[in-house]
Structure formats: C-alpha cells, structure tokens
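Following this message is one structure expressed as structure tokens.
Every protein chain of the complex appears in place save one, which is left out.
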Amino acid sequence: MPLIVPLLLAVVLFCIGVYGVLARRNAITMLMSFELMLNAVNLNLVAFDAWRLDGLATGQTLAVFVITLAAAEIGLGLAIVLLLFRGHGHVDADSARDLVEVDAVQQEKGAAT
Amino acid sequence: MNAILLGILALPILAAAALWAVPVAIADRLAALYGSVVSGVVLIGSLLLWPRGAWASYTTLQDRPLRAVTDVPWIPSLDVRFHVAVDSISMPLIVLTALLVFLCCLYSVRITPRIGRTRSLIALLLVIEAGVIGTFSAMDLVLFFVCFEIVLIPMWLVIDIWGDDHDPAGRRRAATTFVLMTVLGSALMLLGFLLVHRKAGTFDIVQLTNSPVLGGHGVALAAAILIAVGMAVKVPLWPLHIWLPDAHAKAPTVGSVLLAGVLLKLGTYGLIRILVPVLPDATVTIAPYLAGFSTVAIIAGSLACLAQTDVKRLIAYSSVGHMGFIGLGIATLSPAGLRGALFANIAHGIITGLLFFLAGAIKDRHDTSDLREIGRALYARLPRIAALLTFASLASLGLPGLAGFWGEMLVLLGAYNPADALPRATYLVFMVLAGLGTVLTAAYFLRLVRNLCQGDPADHLPAAFAVDLSRIELATWAPLIALTVLLGVWPGLLLHQWGNL
Amino acid sequence: MTLTWTDWQAIAVPLVLAVGAVVVLLVDGFWKSGSRELRHAVVTLLTSAAILFGLVFVWAQRGGFKPAFCRPAVEGPAECSLVFEPLTAGLWAVLLIGGLGVVGLSAYRLLAADVPIGEYHFLLLSALVGATVLAGARDLATMVIGLEVVSLPSFAMVALRRDRRGSEGALKAFLVSVLSTAVMLFGISYLYGVTGSLYLSTIANRLPGIDPDLRRVAFAAGLFVIVGFAFKIAAVPFHAWLPDTYVGAPVEVTAFLAVVSKSAGVAGLLVLVTAGVAADGSELRTVVAVLAAVTMTVGNLAALRQQEAVRLLAWSSIGQVGFLLAPLAVGDAQAVVGYLAAYVVVTLGAFGSVAVVQRHRPAGLLTDYRGMVRSEPGLAAALIFFLVVLAGLPPGLAGLFTKFAAFQAVIDAHLGWLAIVMAVNVMIGLAVYLRWVAELFRLPADDPFSVDIESPAVAMISLCAATAAVLSVLPSTMFALAT
C-alpha cells in the first residue's frame, strides 16, 4: 500500500471533522467531530511511523498518547456539555450566548426587527 | 555639583509623592505654598548649577564640557545607562523650566482653576518639572526617552481635569489628542534611537556625539527621519501641530504656560542635542525638508492666528509660528541658526509664558476667552493688564530690544548663511518667507491688541468684578517681564554661554 | 548501556507540584471535620508551599543545565524530552509567581463562595504542572501533553462555579481549544512525517536538509503547530473565545487564565521558536510576526470602546500578547521573558483590583471606578500604576522597558514594518488604558466606590504594586530572568 493512501484518508477524515465542527450545532456531535480529527492524526502518525521505521516507534507511541488525550478531552467535554444542559436545557453550542457583548446583541435585535 | 543635579531631579518627585501621601486634606493655598517652596529650592539649585565665568573657553561642538556628570549603569542587558549631565545648551533651559514651574506654583497660591484640587495640581506640576529637567539633562538616549515620556500623563491629567470648565468634552478630546499624538511621535522617535543603537552600538549621547553615525542614507536616514518626526510632533512642526491649539486653549493657565513655555522645548532641544550631532550626514539630507516644513509652519501658523477669535487659541497658534522659526534655525545647521534656535527657545518660553498668564488672567476675569464676548477697550477696563498684553505682544512679534528678536534674527541670519552642505538658494527662499512671516506675526498681534485692548470704552462697560493687576499676578509676571527686557538688551548673556558652539 | 537517563532535579518542580495537587485533593476530600475557613487556609498554605518550593528550587538552580529523559541520538548530541536550563528557569519563575499570585488572590474571603476549594487548588496545581512541563519540554509529544495538562484543568476551573455563565465560558474555551489541539496534532504528525523525529533539536537539524518537495508540507505543519499555540494564547484570529470566557469565569479564574495559562502558551511557543523549529529567517517567523501585528492591533482597537473592566482587560491582554509575540517572532527569549514577567505581575495586580471592586459592584462597569482617587486613594493609585505599566509609560517603567526591549529585538532583526505597527499600537494601547485612568480621576462622582478592602486583597495588591515598582526602578532584574 503506498503511503499516500492513508495520508489521503487522514486528510479526508480531518476535513470531515472540521466540517462537522463548523456545521453542527449540537455540542455532542461537535465532540464526535473532534474525535474524527484526532483519529486522522493517529492515522497519519501510524502511517508515517511505518514509513520511517525509526526504531523508537515514535509515531505509534504518540498515537497512543493521542488516544489517551482524546479520552480525557471527551471526558471533560461531556462534563461541560452536561453542565451546559443543566443550565440552558439544551446542548446547542451556538445558542449559548449569555456572555455576548451588549452591542452585538443590540445589533442583532435591530436586524431582527 | 552632580549632587545638586540629582537633587533637583529627585526633589520634585519626592515632594510630589509626599504631597500625595499626606492623608489629610490640606488647604489649597498651603499646597501651593509647599509647591512654591519646593520649586523655589529647585530654582535655586538650578541657578547654582549655572556656571560662573569659566565656560567661554571651550571651542567645538564635539568638545563641550559637561558638568555635574553622573554616569552609572542602569540596565546592562539593554545597554542603558543612567547618565545625566548639564552643559551650556541644557543649562538655560533647565533654569527656564525651574523658573516657570516656580512661577506657576506661586501663581497658584492665589489663583487656581475653578475646579479646585490644587494639591494634585501642584504635585503634577512638580512631576512635570522633574521630567522636563530630566530630559534636559539626560545624556543617554533611553533615559532621554523615558524622561520625555514622564511629562505626558501628568500633562494629560492637567488638561483633562483642570481644563476649560465650560467644555468638558472638548478638554477631554484635547487632552487625549495631545497625549496620543505625542506618544505616537515618541514611539517613532524610539525606533530612531534603536536604529542608532543598531548602527553605533551605544545609547550614550556623549559617545555618539564624539563618534557620530555617518552616512546620509539607508539606516541612518531612516533613524534621522524617525527621530525628526518624533521631535516634530512635540515641537510641533506643521503639519503635526494639530494637537497644539486645542491643548493650549483648553488647558488651565498654568498648564498652558508650562506646555508652551517648557514642553514644546523638549522637541527642539532633542533636535539640537540628538539629531544634529548624532546623525550629522543624515541631518544634512533631511534639513531642507525640515526647513521647508518649518517655514510653512511660520506662514501657516501666522495666517491661522489672523483668523482666530479666541485669545488662548491665538497665542497657541502663535507658538506654531515661533516654533517654526526654531525649527528653521536648527535646519540651517549653521552656528547662527543653532544659536538662534537656542535663544528663541528661551525667549519663547519666557514671552509665551507671560502671554498665557495674561490670557489666563483675562479669561478668569471674563469667564471666556472668546474675543467677541470679552469685548474691546481693555485699555479702559483693565489698563495694566492690557498694557502688559501689548508689551508681551510686541515682545512676541520680535521687536528688537526685547527677547523675541534675537532668536528670530539669528535664525534668519542662519538661513541667509546655512551650512555649506545645504542648498543655499532654497534657504534664501525660506529666509524671505520667514521674513514675511514676521510681518504676519506683527499683523496678528496688532489685530489682537486692536480688537481686545483698543476700542471705544463706551460700548463695553467695565464688569463689576474686574480687578486690574493683582499683587500676586504682578509678582509672578515681573520676573518674566524683566527677563524679556534683559535678554532683549543683553543677548550676550545667553549667546556668550554658547561660545563657539 | 543506558537507554535513557534523567536528572531528577530537572523534573523536581513538576513532580512536587503534582504531588502537592494530589495532597490538596486528598486533604480537602477526606478532612471533612474542619471548618470551611480552616480547610481553605490549610489548602492555600499547602498549595503555596508547593509553589514556593518550586520558586526556591528555581532560584537555587537558576544557572544550571539539567536534562531529563535523554537518549543518545543517531546524529549530534543527545536528545532530551525535558530540559532545565536558564531559559526554563526564567519561564518557570514567571509561571510560578503567576500561580502564587492567583493562589493569593483566591485566599480566604476572596474566592467566590460557591467555588469548591479543594478542586480549585487541585486544578490550579495540575495546570501549573502542565505549564512547567510545557516550558521545559524539548520534544513535541511532551509539549502536547504539557499543553493539554494546562488546558483541561483551566476549563474545569472556568466551569467550577457550575452556573450558566461559567458553563458557557468553559464550553467556548473548550471547543476552541480542542480544535486547536487537533490542528496542532495534525501539524505534528506531518512534522514527524517530514523529519522523522519529535525531538525539537533533531527537527531543527533536519529541517534545512529536507527534500525541497516537502518544504511546503513542513511549512504547513509548522504553521499548524504555531496555530495550536496561537489558540492557546488567543492570538488573532484565534482569540474570539477569550473575552467571553474571561467574563464568564470568576475573576480569580480569569486572572489565572490571563496569567498562568497564557504565559504557558507563550512559553511553549518560545521554546518552539528558539529551539529551531522556526529557524531564523524562516517563513514561520514571518507567520508569528504577522500574528503579532494583527493581534496587537485588533486587541487594542477592540479594547478601545469596552465598557466593562474585565472585558477591557481581556481585550487588552490580547493586545499585550501581540507585543509579546513581536520579540518572540525574532526569537529574543530575554525580551519575551522580561515582558512576561512584568505582564504577569501587573495583570495579577489589575485583576486583583478588579476583583475587589467586582465583589461589591458586580456589574463591573468602568463607571463604577469613577472618583476612586478620592474615595479609595490607595487602591486607585495601585490600579493606575498597573494600568500605566500595561500602557508602558512612566511611571510604569517596567512596562516601558519591556516594550523597549521588544522594540529593540524587532529593530535589531530588521523588521521595520512590525516596529511601526508596534509604535502605532503603543498609541492605541495608551488610549485604551487612559479611558480607565480618566474614570478613576473624574470628580465629583455620584456614588464613589468605597469599602473596607479585605486584607488578603490589600496584601496581594500591595505586593504586586511593590514588585512592579521594584521592576520599574531596576528593570534589569526582569531581563536577568532568562540569562
């Protein structure tokens, strides 16, 4: 298998992840998109590791770390989303706008009316 | 000797801190008296620094004896030293500063801005004094820059808090414009200093003077332009003068006096102290442009004065014209021009200080500085103040025999005979234009006298509260008047100091 | 034959901090008998002790060079994952001082009542562990771990109050941060692919010699890594989460974000740049320079019209980061660390002052500060001093000289355009802070702020002011940190 195949796949995965982050409003879906992006990274790392064969298996090691990282992030992320749900009653990331600046809100209101 | 210099640098700061630190509210007059005493001591100290006799012996710009030298490392990693000293260029300016601050404090004993808070005002004046004296005595570019910046925030506060109480928005805008333009200018100036450092590897003005950064293009030119622009904002040179009329017009009397009398001098002093000796070749390259802008300043400032309807604004614009003369003198790079600039620095400080005191007195008495509202015939209503205003106007328009003349004359002489490397024909044109500028200067001062002092008293009944010259005013202004006459009839008093500069 | 070797002194500080974190958590969790005040005091003391140990250690070892997790390299000197050297000492000092300051700010009777004490200090210490590791890291994996260990606890701290504002702020910071981590890791994966190593020194050695076809890939990879840090330090255009999060969090946590979290990001970026990933003259440095210019301009401009104190500080901290990035773009560690030191001390002081006012005037508007020179002269004087240092004007010489050093670094690196942008931003920045200072001086105030200020706050603010004053008079101490 040429190196380019996993790399391309990783790019595609990463782009899907980015798309998901930008387009989905549900915070849980966004978290899943992040997972996709991190998995793209892992795929890259493993592919490069296999290509480089540097003896330390650096890429694979880092991939393991990334998996751990992802777990930690998702854990914390879910906790924050839970808190958000408790406070707002929904998990729409783009509807949590309490902290917006006064001017911006006013302008939006002006545009709505 | 250097203890005196360090003393007059530290004393105002410490005194200001002490004044602020006093927890109880002390009476306004007591604060002003305290300020007078402190600044009086500083004045005495600065006079003690004044050399007695021995200075006529030195010869060239490169070989100028420094006095009261203190030179210790300050920030070794940035190559910054605490290097202060005085010489014949800075000494008169230091004395002028000390004198004007002293007079301002003295004036505040009786006459303060309506808003009160005299304690803070006095403290700020003292901080300004320290900053200005520090700038005049700094022999390290970075120290110069730091001291240059010290005066900004106090002056901003003085305008912002004690300014024209009829126009809070206007005084705030004036103060902010002043401080922002000056800060931008000084930041650019700092870039110039850093370029100098990159080329020469030192910030020490004495070393840089002895082995200047040569070359009239490239980095040296960029540095010269940046430094010149930074100083020009402070001077201010046309077209960077736009902050000046507002700041002067809105500032309280003491603020205007210090702003015009002292702060503007920082820029010209910097040009003479740093630009000319440190970047000689690059200065030659930009000097014609500097001279050109100065000439425009003379003409445009004078013309603008002709159309002003506000006394303080008019005097402020007159500063633009006068500072234009100083800029032109520096740009000639000739002995006469540089001396003229130095002399005009002092003369302008004294005369414009007096003018602003007078304008403040008139403003206090009429609660406005608008010519149309004040009315005419001050000769009848306030004869002494009007007479002094006429005197100061004559002095300011450069009447020979008064201090204003010698500076302008030497500047014009310098423009007639500029340094060899400069295009003489161009400077002759500048000289003629500047000469016409003196006529315009006379025109607007006469217009001021005509519209304010003269006129039919029947049309303008004297206000009930209008008191002519009070004792404190006389006491405050007398030294300025005396100096105006003294320097007018005896220019050698200063010219001699500068020897064969 | 040794596979790896470690000088344990190099990792003593993170270790102690980590142990301290666990101890704090245990004490708070299992010692239910003590009153809340007592527990708070003990926890604060423990935390301070751990951090103080770190500071003392750094002071004692400041000149040394102590590598950890080293292995012999294929070519060149040994590759190490974590190094304690003078630069690290300087960064650690700054980070630890910042951490200590935040602990002081959170001392008894200051921290919001609804924040759990043990968790708070545990998270704080954990983040400090991450920060110190990040500042000492010399390979990309360690860096990522360090960065995450700084970030995740800070999000938790933001949400620690468990209210609507906190959760929203935490979510925003979290989402942006996770995206940044992903982007950064993506970059790291390519960097690894191109150079075959994660050690910074090795990468620096191999980058110049790589296949020209891969140069673009290497550039993109480096860009992605820098962007990851840019998220962390909220450089424009990756800054938008910052004001919202700052406003949403309790003021102490905001101070922590502004001081420790941001310093950690800068430290990581500094290590990355100076260790050679972005070599002198490389496009990546241009990237950082562009970031610096855009960040300071946008930050200062946006701060210009803010009405709330915290939001103003938030935007202005973006502007300050812009100034920090300028010497960073030319790899001048001394200027960066000096700037960071002054910034940390003064920001702590400013947030401390804001915390005092905000506790009694929750709206946190600038107008709440009106007339404070008369009603609260001491606090006002300190706040003015902090603001003036941030603006970089006398009497705030600490700020002036750090900005000066930044200018000098930029000028010496022939980045004229950046210097001009900086000069303009000095002006805009001054305009920002002067609005606040003007409010403080404005008299007469209808309803001047005047309370009995809590003694920990007095101590903290006085300490910050005194430190800033010392740094102003003897600026060389700041610049001595990184030499």
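For reference, chains read A, B and C in written order, and residue numbers begin at 1 within each chain.
Keep in mind that, in the parts below, a residue touches a chain if its C-beta (ideal position, glycine included) is under 8 Å from a C-beta of that chain, and two chains touch if they have at least 3 such contacts.
The rule is short, and it goes like this: contacts and distances are computed from a predicted model.
According to its UniProt record, the chain left out of view corresponds to "NADH-quinone oxidoreductase subunit L" among "Heme exporter protein B", "ABC transporter ATP-binding protein", "Glucose/mannose transport system permease protein" or "NADH-quinone oxidoreductase subunit L".
By the touch rule given at the top, the unshown chain touches A, B, C in the complete complex.
Checked against the full complex, the candidates C:Val22, C:Ala60, C:Ala78 or C:Ala240 give a single residue touching the omitted chain, namely C:Ala240.
Annotation: of B:Ser36, B:Ser120, B:Thr253 or B:Gln308, B:Gln308 touches the absent chain (contact as defined above). Summary of contacts with the chain left out: across C:Phe224, C:Tyr369 or C:Phe385, the touching residue is C:Phe224.
Considering the full assembly, C:Val298 is the residue among C:Leu46, C:Val298 or C:Val357 that touches the omitted chain. Shown as candidates are B:Ala344, B:Leu410 or B:Leu483; the residue that touches the absent chain is B:Leu410. Listed for chain A, the residues touching the missing chain in the whole complex are 18, 21-22, 25, 93-94, 96-101, 103-105, 107-108.
Seen across the whole complex, the unshown chain contacts chain C at 171-172, 175-176, 179-180, 183, 219-220, 223-224, 227, 231, 236-238, 240-241, 243-244, 283-284, 286-287, 290-291, 298, 301-306, 428, 431. Annotation for chain B: contacts to the undisplayed chain at residues 177, 181, 239, 242-243, 245, 300, 303-308, 334-336, 339, 377, 379, 387, 390, 394, 399-401, 405-406, 409-410, 412-413, 416-417, 431-432, 435-436, 438-440, 442-443, 446-447, 450, 453-457, 489-492, 495-496, 499-500.
Note that only the chains that are shown with their structure count from here on.
Computed from the mean C-alpha positions, the centre of chain A lies at a distance of 62 Å from the centre of chain B. Inter-chain spacing, taken between the CA centroids of chain A and chain C, is 24 Å. Separating the centre of chain B from that of chain C, both taken as means of CA atoms, is a distance of 43 Å.
For chain A, residues touching at least two other chains: there are none.
Chain B has no residue in contact with two or more other chains. Here chain A touches chain C in the complex through residues 7, 10, 14, 17, 21, 27, 30-31, 34, 37-38, 40-41, 44-45, 47-49, 51-52, 54, 58-59, 61-62, 65-66, 69, 72-73, 76-77, 79-81, 83-84, 86-88, 93, 96-102, going by the rule given at the top. Taken together, the chain C residues at the contact with chain A in this complex read 140-141, 144-145, 148, 152, 155-156, 159, 162-172, 174-175, 178-179, 181-183, 185-186, 188-190, 192-193, 196-198, 243-245, 247-248, 307, 311.
Residues 334, 373, 377, 381, 388, 393-395, 397, 400-401, 404-405, 407-408, 411-412, 416, 419-420, 422-424, 426-427, 430-431, 434, 437-438, 441, 443, 475-476, 479-480, 483 of chain C are the ones that touch chain B when the two sit in their complex.
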